[in-house]
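Every protein chain except one is present and positioned as in the full complex.
Moving on to subunit A:
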Amino acid sequence: MPSHNKLIPLDQVDKPTNVKLTGTFSMPKQYEISDDEIEAHKDQLSLKSDSKRLISRESQYQKRKYESLQKLDDGERDLSYKEAMERRNREKEMERQLNEEREQQPEQSDTVATTQPRKRKRRWDVRNDEATEEVAASKTQDEVNDNNKQPSSETSYAIVDGIPLTDEILDMLLPSGFTKLTPPEDYTHTHNIPPDNTKAITTEKTDGYMIPESVDAVTSKQLTFNNPQLIHEVPGLRDLVYFKDSDMRIFGKLITTRGIKNTELSIDELKERKCMKLILKIKNGQPNKRKQSLRSLADNARYFGPNLIFNIILPLLLDKSLEDQERHLLVKVIGRVLFKLDDLIRPYTHKILIVIMPLLIDEDLYTRLEGREIISNLSKATGLAHMISTLRPDIDHSDDYVRNTVARTFAVVASSLGIQSLLPFLKAVCNSKKSWMARHTGVKIISNIAILMGSSILPHLNGLISCLTKLINDENLYVRSMTAMAITSLAQASAPYGFESFEKIIEPLWESLKKHRGKHLAAFLTSIGSIIPLMDEEYGNYYTNEVFKILKREFNSPDDDMKKAILNIIKQCCSLDSIDKKFITDDLLEEFFTNFWNRRVALDNKINKMCVEASYSLSLKIGTNPILDHVVIPMKDESEAYRKMAVETASKVIVHLGSYSIDDRTVNRLLDGLLYSFQNQTNNNDSSSSIFLEGFGNIMISLGVRVKPHLMSIVSAILYRLKNQSPEVRQQAADLISKICPVLKICDEDEMIIRLGTILYESLGEVYPEVLGSILGALKSVIANCNNIESLNPPISQLLATLTPILRNRHEKVQEMTINLIGDIASSAKEYINHREWVRISFELLEMLKAYKRQIRQSANRTFGLIAKAIGPADVLVTLLNNLRVQERQLRVCTAVAIGIVADICSPYTILPALMNEYRFPDKNVQNGILKSMSFMFEYIGDVSSDYVYSVIPLLQDALTDRDLVHRQTAASVVRQLAIGCFGLGYEDAFIHFLNLIIPNVFETSPHVISRILESIESCGLVIGTGLMLNYIWSGLFHPARMVRSVYWKMYNDMYVYGVDSMIPYYPRFEAIGDEVKNEEPKLCLDKNDYSISELDLWI
């Protein structure tokens, strides 16, 4: 890869700002068009499937994991520690020699070598006469050769990142002067034939070396099956969802040997076939098959043996066509298998780590978590010593990528096995004399541990810091600055405790502040800055003053790292008590604003954010005014990013500190600036427009009455933008209206609110659903803040009539907003609307009950309740009860919830008779729905339900003795809610009755049913008391039948966990006990020992 990089000429001469030194390498800009052409030729479908692949999303750095594929393909078992170290040393030696050779080469070698390095320095587009002559001379000879070779090479070009390296493309990529060489005659192409991983397994089994199949035979065999479109099913595996091209490489054996029957295979081959089938089913199968196969693989893990399983899984995980879902499943398989194999896993630790370590640097949090879990299980299974000996060879690897992943892995190992046990090793690594890379990795491990474990490092802080103490003055610069970063993360993890441990390194840290410059100084500054918040006031005061001296010196440093460090320290230290207010206002503030409040800072997103934070932190100390005075000026700046930063800061400061101290002049300037920046937005992306929206809204709300003089201009600006061409601008304007309506109300601008209402009503014809949703939200806010609803124009009944068709809009935001608006109208303006209109709307609302989004269902239910309150429950209830007869389950559940809510709002006695009557309807779904709505109802009404206990007994009695399982389950949950409502109100008789009906159900096996039943028994126990409840339980604890015992113990355990104290008075008196339960006829042989507790017999 690096050589490839060097060959590409950099065209960054004219655009120096674009220089990126981090590892992304790309073609020169002017050639990118050729890339596009290739894209255009690609099949759209294959493009789509490409985007699902992980590799398409990985950065160059992450892609490096594929390099380790080679290590896996060696087929070797894990080397012993000694062997591994020897090998690593050999590699290092070779590398060193190579480097030496490279250095010596220019001196020794003749013409070819001497022209080569010079060519690199030359501009690539300057033609080289000598070279061209050479090319011309050799060309004639080449052409003869080419003609012979061409047909074979044409069919197979190397493909890099999807770009076939054909001659034309290579010509574009490479600078002039390269000649094309002919391959040797005995060379045949093999690189496009995928590695045959199945061989790795077979070599394990045979004693000697087997002559591999000839290449031709393999290719011809694979070509016949290589087309994924042809493979719809694999023999014996009917439930696959898909079978990819790349699967062929690993699972090809299943297909190539499809002709051979199971009986003809040897045991090992049979095992392999079974194992492959299971893994393929897990990876590509349908969900239910996947689950079965996963379980079966886990159960048989020891039978298959780790060798077989990992030879299949590990290559799969490093496959380039792997997708998210597949990786997740395979990692899950490893987790399960790991659990079963336990210490058998040991020989494979290194291989597993090669595959799993890259997960730790993934961008996705969940992937990282998965990786962590596997590594922590692995380290628990194999033990610390083995993990260390496996990872040790990589700790001073010359490659930064390897060291980074190893450091992260060690951090995970430390968190799972305890820092204490890893500490001696860390100490040894950090004191390594051999290479600075080992020390660097050691420090990195400590830093990663702090980040990973947070405050739980506190008990080991002394040990960790003692590892770092010497390294602050290490001879290597990188180690020193890494140490500073590690101290930073330790301090941040342990804040606000643990200063005692840091105390001894403050002196050396302080010394190094004087020794370093630039980036490294920034690292040390940050580390001191992060320790300061841990100090007590006296210490802190001294160090803050000293640090700020350096800060002021570095204020105008152009280095980004230094800027970040400075902002970080300001943010952390300025809010502390230790710093003086006068010091900030006199010395710091002016310089801070001149150096950090400028357009350049605003353009860098990260520094911009930090600067806002730092300004906020300053305002906590010195109050709003000084900050606002500075901030209002850039609000009218011509750079939008700068305006945004100003608005964000002003809003943050005002929201947290209030606006009381601001004088009128500043208010004027502030609002003026806000209006200017609001009107001159050009960038309409989400984040920036929401910052302006939030900022404007929050500041207006905070200012309250004081904005009254400015309202006219603000509202007219908003209305002007409401008519804008771009939908984003309209949406923002509508959102702002809904934010400022409360302010209008405070300012007594009723007429303005009404005018806004009229204009919003007129905009209801909006086409863009997002905008329409915001307009509805604004309308809702208008209605909520209007003092006199009657004066609204158009009248509210007309508005509601307009809303009914909008309710059918498919867009979720529109639906939710409309439903909420209708609910608001129902609660505040019910008398202006016709009864029939409400019934119509409640019909429409029924559809919403099955909405996909949970919030919509919730607001629909709420609105149902409000409508029912407005027009009385009878009409709504009829609609709802009819709805219980539909087929769709979700709709029925939502209806049940709605009934519960209506019952809660309109008192249960209006609803319960209708429910009980409806229960007589002989349909399972209806009855079940009734039970469900009763359970919701009792949940909502709480202890009011005690009034209805006796009246629902017959109904529940019927339900609890029904043949249908689900019926009993639902009835049990009704009893549960009822019991929770009646707790402490004394209805023991009723609940004993219920319990008698429920107890026989404890032997149900269906998981949902049994958990409901147990729950309801538990809550019955709550009402009738522990003593009575225990009487039910004693009978089954030592029942001869195991099934009975286990259920009764489960009930006993529940009670025990919740309240063993209350059980103690009811424990039986044991005067004699029978034989232990065995699987035979019980004998009557009583142990004559008296087991009673004599103390309990005392009686005064």
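FYI, a contact is a pair of C-beta atoms (placed from the backbone, for glycine too) under 8 Å apart; a residue touches a chain by one contact, two chains touch by 3 or more; residues count from 1.
One rule holds in what follows: contacts and distances are computed from a predicted model.
Colleague: If you look up the hidden chain in UniProt, what protein name do you find among "Ras-related protein Rab-39B", "Aladin seven-bladed propeller domain-containing protein", "Ribonuclease" or "Splicing factor subunit"?
Modeller: "Splicing factor subunit"
Colleague: From the list A:L369, A:A428 or A:V1060, pick the residue that touches the absent chain.
Modeller: Considering the complete complex, A:V1060 is the one touching the chain left out.
Colleague: Identify the residue among A:R96, A:K180, A:R258 or A:R295 that touches the chain left out of the display.
Modeller: Checking each option in A:R96, A:K180, A:R258 or A:R295, the one touching the absent chain turns out to be A:R295.
Colleague: I need the residue numbers on subunit A that touch the omitted chain, in ascending order.
Modeller: These residues touch the chain not displayed: 295, 1007, 1037-1038, 1042, 1045-1046, 1049, 1052-1053, 1056-1057, 1060-1061, 1063-1064, 1067, 1070, 1073-1074, 1076-1077, 1089-1091, 1093-1096, 1098-1100.
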